[in-house]
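Of the protein chains in this complex, one is absent; all others appear in place.
Residue numbering begins at 1 within each chain, and the chains themselves are lettered A, B and C in the order written.
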Amino acid sequence: MRKALLLVIFLFVSAFLLLGVADMRSFGEPQIADMDDYYVAHAQGEVAVNNVVTAVVFDYRGFDTLGEATVLFAAVVGILALFRKPRKEER
Amino acid sequence: MTALTTHAPILLIALPLLGAFATPLVGKLGRGVRNTLIGLIVLAVAGLAALLAVDVFAASGVPTIYELGGGTFTFPLSGGQVPIRILFEVDGMSAFMGLIAALIALTGAFFSFSYWKERSGGNLYFSLFLMLTAGIFGMVLTGDMFNFFVFLEITSIAAASLVGFRIWRKQSQEAGFKVMAMYTLSGLFVLLAIGLLYGQYGHLNIATLANSIQGSLTDMIALGLLLTGLAMKAGAVPMHMWAPDAYGEAPAPMSAVLVANSQASLYGLFRILFTLFGVTISTGTMGWILIVLALLTIFVGVTMALIQSDLKRLVAFGAVSQIGYMLLGVGVGLAVMAARPEYGLVAMQGGIFHMLNDAACVGLLFFASGAVIQAAGTRDLNQMGGLGHQMKWTSIFFAIGAVALAGVPPFNGFASKFLIYEASFKLSPFLAVIAVLSSIMLLAVFVKAFQAAFLGPRSNASAHVSDPSPGMMLPMVALVLVIIVFGLFPGFFVDHIVTPAAKALWDGRDAYINAVLGG
Amino acid sequence: MNIGNLPFVVAALLVLFGLYTFLFKRNLIKLVIGITLIETGVNLFLVTLGYRTNGISPIYTFAPEAQKMVLPTPQALTLTSIVIGLATTALLLSFAVFIHRHYGTLDVRKVKELKG
Partner (left out) sequence: MKNEGMTVIVRTVTRFVYGMIILFGFYVIMHGHLTPGGGFQGGAVVASAFALLLVAFGSSGLKGHVNLHWLQSIEEVGALSFLALAFLGIGTAFFYNLLANSGGFLFGASVPAGPNAGVFAAGGLVPLMNWAVGLKVMTGISAVVIIMLIGSSKEETE
């Protein structure tokens, strides 16, 4: 019963995703890329770096990077918390 | 003052993050210093959230925009401007959610100071708590799809770590794994949908995407993925199996924050349905999907609460069922949005008002049950009993939270649920009947729990209990005040804070887009 | 050579393999592997979105003159999501270690203290 239900879900998602792939624009030809063209054209002038990806990561979308650093920090803190030594009365 | 208002959105996130990064270091200086720092930060955050809300509500429907990275945030393009940096876009709904998050963060932090005093890992606990808070604020304030995903993941990881924080309980580890797996899956669905949207339109800003969205097949697939992912993260049935475990196993104050986190996911769902897709989808169908999810959530949550003997888990199922009421209110609004009758807006007001009320009531219930469990040393309702003799105030608070959540007048739960009943009755009496019956059943559940825990003869567990310390009483009193004030003057609050939020979703789509693109 | 939409298909297949593993396997470590597979699929999908036929990497240092460059944003997004994936995987595996310590097994069917 459980398995059949899961199978239905799985097949549903499969059909869903493959349909999406079939409807997707063709590979290698992004239709609208004005934001990225702006980055490529202006990264050297505005951020003064040669590596456009770094310009996006640390300047244009720097806040995402802060969030990403926070995610890693949260994982480290979470793992430290899991492997911490509990007090005697807590065991 | 104006500079503070301008920078309020970013400070709401940056201050908790600062606290989160600093807490493990500052904690080495001692508990007092650490608690002072955290207390100051949550107080500042609450003040800023209030400031931001006043500012945004006063602007009557025009969202506030904050550009990260400054300089020029848009570049001119034929037919308008396009943002190139991450933007925060704060409209009425975002500011409203900010208020909820601030309320829960404030009370949760102060409750935790006493609650987690005698336990290990306090520095890590507060660091994770502050990251969770920052993540919730980020989710509700951001105007960028990918940024939303990043904050979603911050809340996921911090929340899962907190769920598994009681490392000596094996149930806690099991719940932690389950929560992390489900949250990751939901996050990946959201990310896949963001990829689909980006691949089509080359942008990540919500307003820009909303402006150019077509409603093609790929968009519908993205919508399906977003709906699944966010409903999963909000704990809607049938993707709810993590929710009661998480609420039940997390430390009591963190259960309240987890509820706020689920509400932030619901906010994301509403934002996507109303603002990102809006008129491009058939709102009637989507509304009915939400309504079906809502009815399932209400029904399953309440019936499962009926059979629990673990106090915390019982409250947790109650919290799951309340997510259904929010979905019901907003779902009714969405279902009739095309025709725009008056009661659609009323339903949305009810659903959105219920978010705030639910945060207060469920928060109070979790705090009270945490205090009870800590005092009695057991979670099993069958082993409790007679606790009310010594824990007078806690039992009164629990009772207030319970009747307010079940929607008994004159408390705040009644105010919001009444709006939902009224509006959903106009759509279909059947919906209102189920909603009312479930509320009555929920009341029965809480009466049973109250009777088992607080009334009756004194049991072994109640021999040496007493009301918790003032540090834990004060946050509960604050929530009780919120519940009573909102229950006594619902009209005032509906007019001044709920209506701007509901209107931001109901007919704020154009304003949201124009604020960025300059229409 | 024209590969058409093959990269998208591969990404979708990776996601589906991962989902299959997640839904039907009973070992916690295998569940984590399934999640990692989905992650890989999504990351692959993101990074393929940025490709422009015959584009070069968007770095100006010693770049050939007057070539079109691939889109930088998907690369930044993929970087972010890889780090997030690392964090989630590490946390999931830590939970698995603790579940093994408490229950003595990694079988999902035997880790069922919380039910109903």
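Throughout what follows, a residue touches a chain if its C-beta (ideal position, glycine included) is under 8 Å from a C-beta of that chain, and two chains touch if they have at least 3 such contacts.
Keep in mind the model is a prediction, meaning the values are calculated, not measured.
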| item | value |
| --- | --- |
| Shown chains touched by the chain that is not drawn here | A, B, C |
| Selected from A:Leu6, A:Leu19, A:Ile32 or A:Leu80 as touching the chain missing from the view | A:Leu80 |
| Footprint left on chain B by the chain that the document does not show | 7, 10, 14, 17-18, 21-22, 24-25, 66-71 |
| Chain A residues touching the omitted chain (full complex) | 44-51, 53-55, 57-59, 62-63, 65-66, 68-70, 72-73, 75-76, 79-80, 82-83 |
| Missing-chain contacts mapped onto chain C | 57, 59-65, 79, 83, 86, 90, 93-94, 97, 100-101 |
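As a convention for this text, only the chains that are shown with their structure count from here on.
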| item | value |
| --- | --- |
| Averaged-CA centre spacing for the pair chain C and chain A, given as whole angstrom | 9 |
| Geometric centre distance via CA averages, chain C-chain B, whole Å | 28 |
| Centre-to-centre distance between chain B and chain A (centres being mean Cα positions), rounded to whole Å | 23 |
| Multi-partner residues of chain A (each touching 2 or more other chains) | 17, 20, 24, 30, 33, 35-36, 39, 61, 64, 67-68, 71, 74-75, 78-79, 82 |
| In chain C, residues with contacts to at least two other chains | 15, 49, 71, 73, 77, 80, 84, 87-88, 91, 95, 98 |
| Touching residues on chain B, where the partner in the complex is chain C | 146, 149-150, 153, 156-157, 160-161, 164, 167, 170-171, 173-178, 180-181, 184-185, 187-188, 191-192, 195, 198-199, 202, 204, 244-245, 248-249, 304, 307 |
| Complex interface listing, chain A residues touching chain C | 3, 6, 9-10, 13-14, 17-18, 20-21, 24, 26-30, 33, 35-36, 39-40, 43-44, 50-53, 55-57, 61, 64-65, 67-68, 71-72, 74-75, 78-79, 82-83 |
| Interface residues, chain C side, partner chain B - complex | 15, 22, 28, 31-32, 35, 38-39, 42, 45-46, 49, 71, 73-74, 77, 80-81, 84, 87-88, 91-92, 95-96, 98-99, 102-103, 111-114, 116 |
